[in-house]
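Just one protein chain is left out here, and the rest sit where they should.
What follows is chain A.
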Amino acid sequence: MRRTRTTGALALAATAALTLAACSDDGGTGDGEGGDEGITIGIKFDQPGLGFMEGDTPSGFDVEVAKYVANELGYSEDQITWEEAPSAQRETLLSTNQVDMIFATYSITDERREQVSFAGPYFVAGQDLLVAADNTDITGPDTLDGKNLCSVTGSTSAERIKEEYSEGVNLLEQPGYAECVTALIAGQVDAVTTDDIILAGLGAQPSNAGQVKVVGNTFSEEKYGVGLPQDSDQCEAINEAITKMIDEGAWQEALDTATEGTGYVPNADLNSPPAFEPCA
């Protein structure tokens, strides 16, 4: 009696696993790979200025670079399918071929290279601080002693603060940056931290404009790469497309639009132009 029950449970689990596998296979052949049909690109849907989805219209710097690169690879704008690529799902989306490439503030790291390939970087960001517009005593990470700082749970930024600065700083971890900015404007936290360009995008939002500013003293180097499936052969072609975009001035234009009105200037040494990583 007991035995049959266990076997039954195992059979059920196996069936479930197979069904799931079948689903993800369909997803892969359905909208991935297809040269003539189109291309599926993963972006963030919730990062104003970088990857932001309003209705079905995406906007932001990541989106502009993605459109340009896709165009160079032979896909017109209406052949692009936009998929949401939340941080925790980026590797899975690529390794199961549910998306063909990802432009989503995706920092190139060795651990990630174990699972995916990267082209680029197309931008080098740095961790920075967003503070109230009239704040003058926070000028960098060493001026945070006794201050309340907000970042997103599980993010690189929060982890760096914990490891290097948490002694004197109070770290509030929230599910998203929108909550952090709310707490900043309410005055309960003194600063919000993540990559400078993300902060600039948040600051450029109409509801926050004029109330906050980016400090402009970065303390890390985040190389935003184009995430690709591990067996992809498009790295070289994408790098060429990015080079062309920078040379033509479209890259600078997209950057200016994304961060308009925040006085944000990206780190010029690292971004003129960003040095490509080898395509391996």
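We adopt the following convention: a residue touches a chain if its C-beta (ideal position, glycine included) is under 8 Å from a C-beta of that chain, and two chains touch if they have at least 3 such contacts; residues count from 1.
Methods note: contacts and distances are computed from a predicted model.
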Hidden chain of the complex, named as in its UniProt record, picked from "Putative glutamine ABC transporter permease protein GlnM", "Hydrogenase expression/formation protein HypD", "NADH dehydrogenase (Ubiquinone), 24 kDa subunit" or "Cytochrome c3 family protein": "Putative glutamine ABC transporter permease protein GlnM"
Chain not shown: contacting residue from A:70, A:129 or A:158: A:158
Touching the absent chain when the full complex is considered, from A:56, A:78 or A:114: A:114
Residue, one of A:84, A:179, A:240 or A:277, that touches the chain absent here: A:179
Residues belonging to chain A that touch the chain removed from view: 87-88, 90-92, 111-112, 114-115, 148, 153-156, 158-159, 170-175, 179, 182-183, 186, 188
